[in-house]
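One chain of protein is taken out of this complex; the other chains stay put.
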Amino acid sequence: MNTFGRIFRVSIFGESHGEAIGVVMDGVPEGMALDAADFAADIARRAPGARGAEARGDFAAAGGGSPASAPAAFGTTPRVEADEPQILSGVVDGHTTGAPLTIIFRNANTRSGDYSDFDAMPRPGHADYVAAVKWDWANDPRGGGHFSGRITLPVVAAGVVAKKVLEGIDIQAELIEVGGCADRARWPELLAAAAAEGDSLGGVVQCTATGLPIGLGEPFFDSVESLVSHAVFSIPGVRGIEFGDGFAASRMKGSEHNDPFGADGPVKNGAGGVNGGITNGAPLVFRVAFKPTSSIAKPQRTWNFAENREDTLKIKGRHDVCFALRTPVIVEAMTAIVLADLL
Amino acid sequence: MNTFGRIFRVSIFGESHGEAIGVVMDGVPEGMALDAADFAADIARRAPGARGAEARGDFAAAGGGSPASAPAAFGTTPRVEADEPQILSGVVDGHTTGAPLTIIFRNANTRSGDYSDFDAMPRPGHADYVAAVKWDWANDPRGGGHFSGRITLPVVAAGVVAKKVLEGIDIQAELIEVGGCADRARWPELLAAAAAEGDSLGGVVQCTATGLPIGLGEPFFDSVESLVSHAVFSIPGVRGIEFGDGFAASRMKGSEHNDPFGADGPVKNGAGGVNGGITNGAPLVFRVAFKPTSSIAKPQRTWNFAENREDTLKIKGRHDVCFALRTPVIVEAMTAIVLADLL
Amino acid sequence: MNTFGRIFRVSIFGESHGEAIGVVMDGVPEGMALDAADFAADIARRAPGARGAEARGDFAAAGGGSPASAPAAFGTTPRVEADEPQILSGVVDGHTTGAPLTIIFRNANTRSGDYSDFDAMPRPGHADYVAAVKWDWANDPRGGGHFSGRITLPVVAAGVVAKKVLEGIDIQAELIEVGGCADRARWPELLAAAAAEGDSLGGVVQCTATGLPIGLGEPFFDSVESLVSHAVFSIPGVRGIEFGDGFAASRMKGSEHNDPFGADGPVKNGAGGVNGGITNGAPLVFRVAFKPTSSIAKPQRTWNFAENREDTLKIKGRHDVCFALRTPVIVEAMTAIVLADLL
Partner (left out) sequence: MNTFGRIFRVSIFGESHGEAIGVVMDGVPEGMALDAADFAADIARRAPGARGAEARGDFAAAGGGSPASAPAAFGTTPRVEADEPQILSGVVDGHTTGAPLTIIFRNANTRSGDYSDFDAMPRPGHADYVAAVKWDWANDPRGGGHFSGRITLPVVAAGVVAKKVLEGIDIQAELIEVGGCADRARWPELLAAAAAEGDSLGGVVQCTATGLPIGLGEPFFDSVESLVSHAVFSIPGVRGIEFGDGFAASRMKGSEHNDPFGADGPVKNGAGGVNGGITNGAPLVFRVAFKPTSSIAKPQRTWNFAENREDTLKIKGRHDVCFALRTPVIVEAMTAIVLADLL
């Protein structure tokens, strides 16, 4: 299913290289001001090329240089896309109506030729192979179909709406590691080196939501962690998620990991803001591990299913060296969608 | 909500110290042989005391000794519970009928006196605090109410049914770390030392499911990782989950992490058996980080909300030194529930 | 699925002749007073025999006479059942806790011999035939399994809880026709005549809910009528439902059927309290058509599937002459469940 949420409900649709991609949102409160310009900042953060980095100052932090002349060095693909949102329903005279809110993005740049070989040689790390089996090879082979990372564009749009719903709650995600390195100063050189090798890097995003009331979440199947992880693992390329002390908690003693209370709630935040699946008033904190970009220029030895033999795959086209650079705003969007539904 | 799944659907209910806890399952196929004895092995693995450890040989692996005389040394609470399943509906003459299958467990050992102070001084790491706020202090204070780890007992029962549904699929979870240590030989001494200090330890469980068809999962919101993590984070005390290479993937290059294909599918399993949210025929592999037990004998400085001052909390009663020892069967159950629903 | 509702959610389980039947409710507000005695009045209205009729004065209205000596004459089966509710979870010290609320009823009177022939000769009007095909004859043949009218007992229990949630809203259902006759004075003779023939009668129930706020319901798929009809058609034996003017509206002109507004809302109620799927502040009014009881003593010519020939079926045991007599409280319960979920 392509739907998430119970009350604030988000359904996404569209193939990367079809007519359009989009999102339908149910449960948007009526009377909220909303127009296309509200989406610009977050969409820019997800955009390929230096544009995304600049939007948050990440570019400068990542070492500066001229984004126009050398975007690939900054880790994201220079492919230019039509990222203009069109609001089809749910907004009248610049305000939400309470009816389903639909936003679409036309797909303009559809160089399907780039993707022509993936039936014969499914790309390692991609869904080409499983899609072919699951949908009997009927799935749209152009651009990864519904699996493309482009599908996160409507998610970002839905996140913008969700953030508006979450008045008084602040959600901030940022990249804290690239290629295992937490020193931002070194990221440009790591990215450049990977690009030079035709290889790719992963990263870790940390997300923090503050201003949450105590009591969000359900004790069992719909714990806050359950819902957040459900949403976050929908983002292509996620390999892990941890809350608060995370995996490190498994190596701590109870007396170290437990968060004692003070007059205003927990005095530290090893739990990441959640006890028993329910927000405890401390910031919700979690980290998400993104794998390195699967599409690499470097030749890969893999299977040619058409000719039934091992073969070398060279993926053409321009791809992100490190797509994790573009993901903080997507993680924020997913978090906002979950929290808007819980509220 | 206390329900999980779309077709094979599991709803749990019950408070630790109420009349009974149980589970209702919708979507169980008709005609499967099932009786109360089928549940014994998995329930024993979850049981407190050495019983659980012995059932899988974990006890011996953990260093031997007499479970009857010194169960606490082996990391789990010696509290004796009524773990006998009663099948109320959905089974006739030893076979499932296709109608909702209900299993309950009576609660026998309800020493509510042990829990009397937690309104005034909510236990660090527990849900006492959030439950009090969320449900206006109406929540059952005896034994943690619906939050108690005992609620995982019906989950294990549901897992037994789900495993029966998953003919030909094998799910195995095991503890691979205790207190950060992967050397099982050293676990008994670590557990004994923590018990002696009145402290507790965490652990990491690894789960592997083999025999899965290619194509389970949906490309976006209901990716396999989304559903598994949703279910697994429902288990009390989980702090993180990672699939395949997990967090380590974020530090690898694409050429290292990608799984090339051979004639029979991926030739290695960095993705943990899932591409684009959909099973690829390789084993589904993930690891779950469990925090150390929150209830520790060691005195804790925390807040006394009744008297509005800092105070020292001493938690009485016997508690698991490392409840993670009891969780592999719960992780298996959750995984089986997710996979049964996907199939 | 055996679950209804989104927020106030009801799941029923159990076979008529299994161990127990019951209901799990999610979304019950915390802190409501509730004990087993609260269920007595509504359960009595659903009970077989004159007990149900007396509870509402229907007996007297239906012509008096001695219920003990001649219950069958009053239209409902004299079979005595164990209708004592047991609250398994969700209530502590007489108040709801906010956790799932589970109520079961043990099945005591299980004369399965009465039902032994229905594999060979499925009863006309019953689900024996479809259940056999759908569940490959594994379905519990004793007593109609999950299809039995007894499954409405937990529905009535859930309705009691839902009515408590609906403070300030009054829901009243009553039988307005028996065997096509709206004159209550004539019902006893109609019932007696049908009983004497070994035949059965149907009826029409009208339900009215007052005190509803304006604005319940969703404009499209979850209109109030959609949800109420969904719930009501779950009651065994319903053949039709109509709101406000109902089928008669199709024979009226717009100028007759339209409800003009006054200062306080609609001045008449042809719409039955709903415009565009949403409550308009007028009473919600609808009528439900119940078929005659399917199990009749009168011999029926039907198919003997075991011997592959036409045969005569004589249904033994005692059955309601007109089970519609027992349904008003069930219609109320379903309505309360829908409205509690909408609120």
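The chains carry the letters A, B and C, assigned in the order they are written, with residues numbered from 1 in each.
What we mean here is this: contacts are C-beta pairs under 8 Å (C-beta built on N, C-alpha and C of every residue); 3 or more make two chains touch, one makes a residue touch a chain.
None of the values given here were measured: they were computed from a predicted structure.
Seen in the complete assembly, the chain not on display touches A, B, C. Touching residues on chain A toward the chain that is not drawn are 1-3, 9, 11-15, 18-22, 24, 26-27, 30-31, 86-92, 95-102, 104, 134-136, 138-140, 142, 145-146.
Touching residues on chain B toward the chain that is not drawn are 6-7, 99, 219. Although one chain is not displayed, chain C still touches it through residues 1-4, 6, 12, 122, 124-127, 129-131, 133-134, 144, 146-147, 151, 177, 179-180, 194, 197, 199-204, 214-215, 218-223, 225-227, 229-231, 233-234, 236, 238-247, 249-263, 265-266, 271-272, 275-280, 289-296, 298, 300-303, 305, 308, 310, 324.
Following the convention adopted for this analysis, only the chains that are shown with their structure count from here on.
Taken pairwise by the contact criterion, the protein chains are fully connected, each one touching every other.
Centroids of chain A and chain B (each the mean of its C-alpha atoms) stand 28 Å apart. Annotation: 40 Å between the Cα-based centres of chain B and chain C.
Per-chain CA centroids place chain A at a distance of 48 Å from chain C. Chain A has residues 6, 219 in contact with two or more other chains.
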